[in-house]
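Of the protein chains in this complex, one is absent; all others appear in place.
Presenting chain A:
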Amino acid sequence: MARIEKKKDVVIVGLGWTGSILGMELAQEGLDIIALERGRDQNTVPDFKYPNQIDELKYGVRFKNMQHPSQMTVTVRRDESETALPYRSLGSFLPGNGVGGAGTHWNGLNWRPQPEELKLRTHVRDNWGEKIIPEDMTLQDYPVSYDDLEPFFTQFEQVAGISGKAGNLNGQIQEGGNPFEGWRSAEFPMPAMPSTYDSTKFRDTVKAMGYHPFPAPAGIASTSYTNPYGMQMGPCNLCGFCERFGCYQYSKSSPQTTILDALKRMPNFSYRTHAEVLRVEMAADGKTATGVTYFDEATQEEVFQPADIVILSSYQLNNVHLMLLSGIGQAYDPATGEGVTGKNYAYQMNGGVTMFFREDHFNPFIGHGANGICIDDFSVNQNDYGALGFIGGAYWRSGSFNGQPIRSMPLPQGTPGWGADWKKAIGEWYGHAMSIGTHGSHMSYRSNHLDLDPVYKDRHGRALMRMTFNWNPNDLRMNQYMKIKAEEVARAMNPDKWQSSFKGLGAKYDVRPYQTTHNTGGHIMSANPREGAVNRYSQAWDKHNVFITGAGNFVQNTQYNPTGLVGGLAYHTAHAIRTLYLRNPRPLV
């Protein structure tokens, strides 16, 4: 029989970005809050301190900051004809683990979606008609608009401490910013980071071609900064250890650097680590949750934590898993299109070109995760879908974000993978290459979804979640278009050698190479309970005291890294709970 803990007003499942945001905002209401975190406690000191964190093998290759598949993983199949096999060791995506979650080891790219991305079905219908939508594409509008979310994007950027240059201030296009972005009510909290040599070279080329370069919006402090919670960040020294690492010097935006120390000072907030939530418990009427049951690693027992409000703020995959195990939302059935939980799993469609300049010194170890100059000239709101034959777009970025040699050793095509010629090539080419990445949207499809695996179990005896996912022709066509356009830029830069890496039509999903940790959907937002799992406030349609945050809310994935939208939606949810739900708990839509 499970131990029973004292009832709380709010239980938060997962103490990453959105758990920290909801914790802080609801603690300010005076609510008694407990957060449960599956992984370890971790903070800048001692866990990320210099020089120990500067260890490519331990953190970059062996993934010691990540979720370990031995604790939790998924099975993967590309289509229904395949048997799903476990994602046994990390490759394609890297869920976080421990306090701070994926917010500790991200690269810091903090984008807002384009307004059109949140109303994509409408955008398509109004411009080209719905007939261009492929039959199996489950394209929808988000039930919130860019204008609805703008104050919350701003709030998140001020808390997270984002460096950049606005391109659109209240409708006025700004020189040096992104002219194709949605409007901003305020300039970035900090000026843009300095440009490295590669990004400067890219900027000059694309500007001459008539494109519109701007600095990447970075969750990396360019100056010293104090955020609205009183948290302080120090300017980045471009150490080049962002992605997969905790920041050793308080420069990268993370729950640790921007929220948690302030939150821990709130007397009505507490958290427990090594507390893995197994399921959400339901009231007899099935309309509300009563709390959660978790496994306490220290005492090796199940514990019931009662609470009036349950916030599911763990990683997207784990949120969906908990919902499937707990009966939150009807499980999605791709055969009928009915059900909502597990629907519209989406990912990211990326490609790139690498250019080699024998005489140039790029010093690729100088950089940060969100380094670079970008263009949005081929983005979702710039592309003519009718003429191009796909729905979507990509942002492009050039700028070194790590020069760590195990993982970052671009060599000209045709170089052997080992032997004397390989060794010669690494001496010849390390530090003499630069790249342009195209980071593209990914639509949602009937076939790409999440459900429970019939075979494989986790260490608690629960069914693993099963991912059915493959690339789709629409997104591959988008990728091929980016290839054509990026190769034009590569040629214009006149390198000694260059090569591209884009997915060909017919490419199948490969779980081995790292792609992105931008797993989205599965508990999508919707305007009505038939189409998604949560409403516009991220409130479960069928359990009104359960709020579910994160990229699982994405109806289809945008062309950008997800954190800006994740943060904006979390503040939107916090605002709704504070202003609408607490005084009268009920379905808000």
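One rule holds in what follows: a residue touches a chain if its C-beta (ideal position, glycine included) is under 8 Å from a C-beta of that chain, and two chains touch if they have at least 3 such contacts; residues count from 1.
By definition in this document, contacts and distances are computed from a predicted model.
A.B. asks: There's a gap in the complex where one chain should be. From "Sugar ABC transporter permease", "Twin-arginine translocation signal domain-containing protein", "Imidazole glycerol phosphate synthase subunit HisH" or "Peptide/nickel transport system ATP-binding protein", what does UniProt name that chain?
C.D. replies: Of the names offered in "Sugar ABC transporter permease", "Twin-arginine translocation signal domain-containing protein", "Imidazole glycerol phosphate synthase subunit HisH" or "Peptide/nickel transport system ATP-binding protein", the one UniProt assigns to the missing chain is "Twin-arginine translocation signal domain-containing protein".
A.B. asks: Thinking of the whole complex, not just what is shown, which of A:Trp17, A:Tyr142, A:Phe241 or A:Tyr294 touches the missing chain?
C.D. replies: In the complete complex, the chain left out is touched by residue A:Phe241.
A.B. asks: Could you tell me which of A:Met24, A:Val76 or A:Val280 touches the chain that is not displayed?
C.D. replies: A:Val76
A.B. asks: One chain is left out of this view; which of A:Ala2, A:Val61 or A:Ala186 touches it in the full complex?
C.D. replies: A:Val61
A.B. asks: Of A:Tyr87, A:Phe180, A:Trp498 or A:Trp541, which residue touches the hidden chain?
C.D. replies: Hidden-chain contact among the options goes to A:Tyr87.
A.B. asks: Touching the absent chain: which residues on chain A qualify?
C.D. replies: For chain A, the residues touching the absent chain are 50-52, 54-58, 61-63, 68-70, 73, 76, 83, 85-89, 91, 194-197, 200, 235-241, 248, 360-363, 365-366, 403-406, 409, 417-420, 422-424, 426-427, 430-431, 455-457, 508-512.
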